[in-house]
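Note sheet for the following structure.
Only one protein chain is missing from this complex, and each of the others stays in its spot.
Showing chain A:
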């Protein structure tokens, strides 16, 4: 059994672990939502008794918006219900976290073995990019869980990673091998490595922004989300926005470096630092969209929900830059190992 084969096997194993994690995280979210509904009913009953107001029934309370949940709060999205200490983690949460750690560790081993098999840095084609990108997203998530309870992100991060790995194994897979002369440069490690880290960071930030948008829509009374009780379990939109911003800020600086590093490398390899190659165009578009996001956040009337949409657009561009540009356009970046269609 050679290293390349073992590496692929480990990716499959990691995929299985992450899928279990995904299911467990979802169960955990649902479970917490149930308890939350009960909490809320109790809370409202108490508030209703105190203020001799008309408290809703348990069902309508769980399904309704946050507004007015806590007496004495004046803001539209009160923090107090969410600020409550979470119930002690149940079995599902425990399984979810341990399988996520396991899946991430297996993925790391797969990446290392892949590098051994190819005899070079293991991120030179789309398949390897999906492996490492998923790993970074998982690592960012796990890193956060060490300091804070961000388990609400778990289902989405493991879900996205599972999708990426499935795509990687089935669509992008290429055999492990060396690289052509144009790729033989330490810039492969730096430029591509940083690009992957940036992508992983953007992925987690995207999850936070999507949750922010969903939560905001639900708090605003969106009919469609009426039964998505688990949304009550995620933090309020303002703190989701803060989380997304901090990650996006890091991602943006890394992306800036990716572009500068790419330009330096292009200057060495292709004899020009910028040539509006499709990959360069889309990297530029991504950069401008995230720059617009940063400006939107400081512009009156554009922060909050609208800014979050920039993150969604920006991340869509990131995904397109990775998949669409590699597969649809014939540029100088045709290193996917697959032929352009």
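By our rule, a contact is a pair of C-beta atoms (placed from the backbone, for glycine too) under 8 Å apart; a residue touches a chain by one contact, two chains touch by 3 or more; residues count from 1.
Here is the rule we use: contacts and distances are computed from a predicted model.
Enquirer: For the chain omitted from this view, which of "Urea amidolyase", "3-isopropylmalate dehydratase small subunit", "Cytochrome c biogenesis protein ResB" or "Branched-chain amino acid ABC transporter permease" is its UniProt protein name?
Expert: "Cytochrome c biogenesis protein ResB"
Enquirer: Among A:136, A:243 or A:318, which one is in touch with the chain left out?
Expert: A:243
Enquirer: So which of A:112, A:169 or A:263 would be touching the chain we can't see?
Expert: Answering carefully, the residue with contact to the hidden chain is A:263.
Enquirer: Can you name the residues of chain A that touch the chain not displayed here?
Expert: 72-75, 78-80, 82-86, 88-89, 93-94, 97-98, 100-101, 144-151, 175-178, 180-182, 184-185, 235-236, 238-239, 241-243, 245-246, 249, 252-253, 256-257, 260, 263-265, 267-278, 281-282, 284-285, 288-289, 291-292, 295-303, 325, 329
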